[in-house]
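Other chains of the complex are left out, but the ones given are in their true place.
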Amino acid sequence: MSKLDFPSTYRSPETSRLEYFYDRPGTMPGQLHLSEDAPPAELVSIDYDRDSFSRTIIKDPETINEYLKTHTVSWIDVLGLGNNATWEALGSIFNLHQMLVEDIVNVPQRPKVEDYQDQLLIIATMVILNPDRNGFVKEQVSLVLGKNYLLTVQEEPEQDCFHGVRKRIELDRGIVRKQGADYLAYCLLDAIVDGFFPVLEYYGELIEELENEVITRPTRSTLEKIYKIRRELLTIRRAIWPQRDAINSLIRDGSDLISNDVQVYLRDCYDHTVQVMDMVETYRELATGLMDVYLSAVSNKMNEIMKLLTVVSAIFIPLTFIAGVYGMNFDRSKSPLNMPELGWYWGYPFCLALMGITAGSLVFFFWKRGWFKSVI
Amino acid sequence: MSKLDFPSTYRSPETSRLEYFYDRPGTMPGQLHLSEDAPPAELVSIDYDRDSFSRTIIKDPETINEYLKTHTVSWIDVLGLGNNATWEALGSIFNLHQMLVEDIVNVPQRPKVEDYQDQLLIIATMVILNPDRNGFVKEQVSLVLGKNYLLTVQEEPEQDCFHGVRKRIELDRGIVRKQGADYLAYCLLDAIVDGFFPVLEYYGELIEELENEVITRPTRSTLEKIYKIRRELLTIRRAIWPQRDAINSLIRDGSDLISNDVQVYLRDCYDHTVQVMDMVETYRELATGLMDVYLSAVSNKMNEIMKLLTVVSAIFIPLTFIAGVYGMNFDRSKSPLNMPELGWYWGYPFCLALMGITAGSLVFFFWKRGWFKSVI
Amino acid sequence: MSKLDFPSTYRSPETSRLEYFYDRPGTMPGQLHLSEDAPPAELVSIDYDRDSFSRTIIKDPETINEYLKTHTVSWIDVLGLGNNATWEALGSIFNLHQMLVEDIVNVPQRPKVEDYQDQLLIIATMVILNPDRNGFVKEQVSLVLGKNYLLTVQEEPEQDCFHGVRKRIELDRGIVRKQGADYLAYCLLDAIVDGFFPVLEYYGELIEELENEVITRPTRSTLEKIYKIRRELLTIRRAIWPQRDAINSLIRDGSDLISNDVQVYLRDCYDHTVQVMDMVETYRELATGLMDVYLSAVSNKMNEIMKLLTVVSAIFIPLTFIAGVYGMNFDRSKSPLNMPELGWYWGYPFCLALMGITAGSLVFFFWKRGWFKSVI
Amino acid sequence: MSKLDFPSTYRSPETSRLEYFYDRPGTMPGQLHLSEDAPPAELVSIDYDRDSFSRTIIKDPETINEYLKTHTVSWIDVLGLGNNATWEALGSIFNLHQMLVEDIVNVPQRPKVEDYQDQLLIIATMVILNPDRNGFVKEQVSLVLGKNYLLTVQEEPEQDCFHGVRKRIELDRGIVRKQGADYLAYCLLDAIVDGFFPVLEYYGELIEELENEVITRPTRSTLEKIYKIRRELLTIRRAIWPQRDAINSLIRDGSDLISNDVQVYLRDCYDHTVQVMDMVETYRELATGLMDVYLSAVSNKMNEIMKLLTVVSAIFIPLTFIAGVYGMNFDRSKSPLNMPELGWYWGYPFCLALMGITAGSLVFFFWKRGWFKSVI
């Protein structure tokens, strides 16, 4: 079970549409889906204790063994998923279980915590607000916590939210240098959870903007925006929900690898996760409410359109009828009964007055019912 | 862990939009977000037992140590979040854990109870009905309960709902002077929970008003009001829900710091929290129901508008057609078949009668179906 | 803790709008909200065992002590909430805890069961169908069960549902005279729960009536009725839900005051509560469904109105156009091309035929699509 | 507690509207609601073991005692609820608790299992598809399981679903003759649960039919049908939900009266109950979805009606206007500017051409936007 076999496979492009990674039916469990010609992952080792600090880019994985022996805490940061060679090397150095490696490599997985006796695997999802503010990117971060080391694997090496932690270690701020690998794992988890807040803040602003838009000028694009927000909040929810369970199981089940001191900190991290979930649920409820409001606002608008049509029709159709009557050609020479009005001295003024009175009373009728207010 | 380091940071304005406080990604856990130039918090000590009572504004925090030794119960009320100096002083006097101080200072946090061996941290949310009746303000109140002291921290010192408790202590009403700090904590929690009721009462009235408005005269602003109420009830719900969990965990998990006598009182406080939640859920259901009613009422109104349009159109369009027919210019001199009606002696009266009968039967048709009732 | 202090307060009228009683922020816990000038409550004692029965109106509360000593089961029925004097007397006779009295007096409270060592407080909600069938009234009934006595307090003394129980005791029907105070408490609880059924029956009938109305002739008042039912079912639900929890906790937690025999009966009472809840939920679902049906029915009706308008317009507008064409005044003397139809021998009949064919084919078109069925 | 008293009461007709039986407020617990002049129930005894079988219609209940002593398994089937005399006899023969008899007689009750030391009361609901396929009938079946006997009571003796079980016993098919009364009880429960499937199948078909109807030709009666299905599925759900709980509690809590072998069979019966619930929930979701589809389809249809109206109006109204212009009577003799078109040689053809071009471009405009597709 300790030896890993890496058949040459590739990560099929069609998996991108799905939320989670899946083995195409027929593939073996524990198989790594990595492209053979992918570059090896870049390895960065940060090694520290109370008094010393070193940051090294590792060329030959074998040198990691040295770090594991000499320093108190070794943080091996794997940037990118690497290739099979990477994992053959890391697998034997850290003695990783086949299923553990599979969960790290076959991304994305659902956040979870798994206990492999002397190692703890923590799968987390990191979200990063996109700089051009058009949404966010999601990325899996895997943490393998051992006695005096922490192995972290990031899907996309370009950006992460661990910058603050690295600086704190280097400058010896806070208590991170005085604590073990478990505290480091907590710091990273905390940074990941804190990364959700700016994303939520962005959606909070979006919803606030939409609240105005939906009532005052609902258009087709409003609808699209509401739907998009609902969809993306669903994605965030799916990322944070299992994360909460994972952190909770860390606290509840305990582990020899996590000291009591760090438990207190994890409790704080758990609170933050609950706060994120709280906000996601709130925003989801608001977005659902907005959809209701949208539907009502569209109906409202239709009412106003209909009112306008009705006012115009109801006023002019009777008038047109009157004009039509006096446009008839009954032969006045044949009978005094045939349209005598046409021959009256006051015929035309009488007719205009009739029209005026008709229009006036209709306008009055609509004005009384307050239709002009909302129409014009 | 006992020493606190306070880097100079400021509370960024953009956090105001969010429900909860969050560390900007990259900041250290346990860091206090206080402006360096903020004034120190005002400290008020109320010190009492069965026989004595003193109320002092504390200038030098070190004097608190005296109060902690001499009197039975010391209530240190911190008005405002203060600055780093405030917390350095209080932290060493009360021997506060770094994470505890962070939860107090980095507001708002989710209500919760945390047990720090010889101290109990209770985070609660206080809501106060706005005097100009346009909603409510929300504020975090933190309680640190020790053996013979209670440290309370209020976000906004201008207003609170502890006035009644202070008066009771001073005038020795009820049993508060005969009990310990745990009873005092209960009194304050009870006052906080009772503060939700006037706010809910306000929303109850609002909903009652809207119930009339939504059925008789639904307008765009009705929609806005319903949405606003739903949104604000969501906020109250988010405040009271964790508060219930917190008080429940106080009762269930027990603590050496809370006597059995006070447990009975806490049970009553828990009942009140459940009542608040009950009412919030009820109001939320009513508000959701109102949205349905609104949509139906708008559709109803459209029906009436359409009926009016249809009645007017259906009556006058056929009449206009008849008038149009007799306005045609067929040459009667060319053929006796060309519009002989125009030459009849009773031509015009016959035509008017035709119109009258047409209109009459249409009116009868609509009257039978009851359209006039709802239209006019 | 045994001494009660009753400050003179009054029950503020503005609390009536709220579902539950609440202390105005600033008041003391355990304070009774009774008007100083309220009359003392009327006390009725029913005292019985296997062989004896007496029913007395008690003038001087002190005489209760006699009843408590001599007879097996003493049922003290307090009609009305009384004043402070009433509770000072009762408090010392029955040795009532301050919080227990508060729950009895500061109505309404949420139904619950609380264990005070040698006393069991049961708060229940009684609903009584209004005789003029316009809804129901809600009232709190509090039961204090002791070893050989039962103290009951009713908010409104005018009406209750205990008549049957009183008669059964007096006439020695059933086993009530052979059992203790716990069986009496069960009988009263059972009568309270049974009181929900006629109210639900009333709403069942209302819903059945509305089902017809909503599909055949939906009007604005239908909407109001549906909303009213939803609102009132919400009230009943809020009354019965905690009642179930209360009775369940009686069964589950047990108590020395309740014998095993009575447990069997309570199980039956619990079943009835679940049945009430079941029906309330069903009615609520039906009412929600009715709202959907209403919205659909209104849309349906609009469709029919629109169809009528469209049929009338589509038939007459083309006809009016034809009439309009032959009403034009082109100068036939100037050109043989100018409206030669007007000079034809069969001109007018041709024109009428054209109109007839046009109208006929439109009517056929609409008839084929089945529009006349739903319109006329 | 063993003696039953049966006051002469009758089952009031107005209870029929309610889902569950309830005592009118004021009646005694444990009272049987049976008409005094009801005929006694018919009793059928089926008595069998491995080798013998007898089926007897019992005239004198006292003879049951004989059956209880001599044969291994005695199934006493009570057809109809009988009268007080029936239950006085059965009560003393089987030594039935007052509350047990009440649950059997005061139908309908919620399905449940109750343990009376040496007897197990199982209340179940049987549904039978109505032969004329217009719904289903619901009936309570009560089973009292003793050591070597099973007493079953059916509300309506005309129809049941136990025919198969009776035949199996008589013909000695399967293992029923080799097992005890507990296996017989299982067989009956299984038959009851299996009886739900044909009813659900019927509703499955109804929903499938409605799916077509709702999209292609939604009418008012479609709406009524959807609502009816929702309502009846609610009834089935209310019948099967507590049945599942009842069977589950049989398995979970165990009982001396049920052997381990029969437990395996009950597990299978439980699975069937869950399947029924599964299907009910699915159908309910489908019916709710259908309501949404209905609303959308009605809106869709209105769109098409409006399109037709708009097409007709938009094409003919401008044409009518043109005709109206050339129907004006400006005096051409007074001024060459007054409607010179009327005197043109090509005046009328020009006018017709203008109309043709106008109509043509409007038709093109609507055709381009695809309106004709959906309208005609």
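Letters A, B, C and D name the chains as they come in the text, with residue numbers starting at 1 for each one.
What we mean here is this: contacts are C-beta pairs under 8 Å (C-beta built on N, C-alpha and C of every residue); 3 or more make two chains touch, one makes a residue touch a chain.
Note that the structure is a prediction, hence the values are computed from the model and not measured.
Q: Taking the 4 displayed chains as a starting point, can you state how many identical chains form the whole complex?
A: Shown in place are 4; the entire complex has 5 copies.
As a working rule, only the chains that are shown with their structure count from here on.
Q: Which chains lie in contact with each of chain B and chain D?
A: The common neighbours are C.
Q: Considering only chains other than chain C, in their present positions, which groups are joined through touching?
A: A, B | D
Q: Measuring centre to centre with CA averages, how many angstrom lie between chain A and chain C?
A: So the centre of chain A lies 41 Å away from the centre of chain C.
Q: Give me the residue numbers in chain B that touch at least two other chains, ranges are fine.
A: As it turns out, chain B has residues touching two or more other chains at 295, 299, 302, 306, 309, 313, 317, 320, 324, 327-329, 339.
Q: Touch graph of the chains shown: is it line, ring, star, complete or other?
A: The chain contacts form an open line.
Q: Let me make sure I understand the interfaces: which chain pairs count as touching?
A: The complete list of chain pairs in contact reads A-B, B-C, C-D.
Q: Note which residues of chain C are touching chain B in the complex, please.
A: That would be residues 1, 5, 7, 14, 17-20, 22-31, 97, 99, 102-103, 109-110, 112, 114, 219-220, 223-224, 227, 230-231, 234, 238, 291, 294-295, 298-299, 301-302, 305-306, 308-309, 312-313, 316-317, 319-320, 323-324, 326-329, 332, 339, 341-349, 351, 355 of chain C.
Q: Once bound in the complex, which stretches of chain B touch chain C?
A: It comes out as residues 161, 163-165, 167-168, 173-175, 186-187, 190-191, 194-195, 197-198, 200-201, 204-205, 208, 211, 215, 261, 264-265, 267-268, 271-272, 274-275, 278-279, 282, 285-286, 289-290, 292-293, 295-297, 299-300, 302-303, 306-307, 309-310, 313-314, 317-318, 320-321, 324-325, 327-331, 334-335, 337-339, 374.
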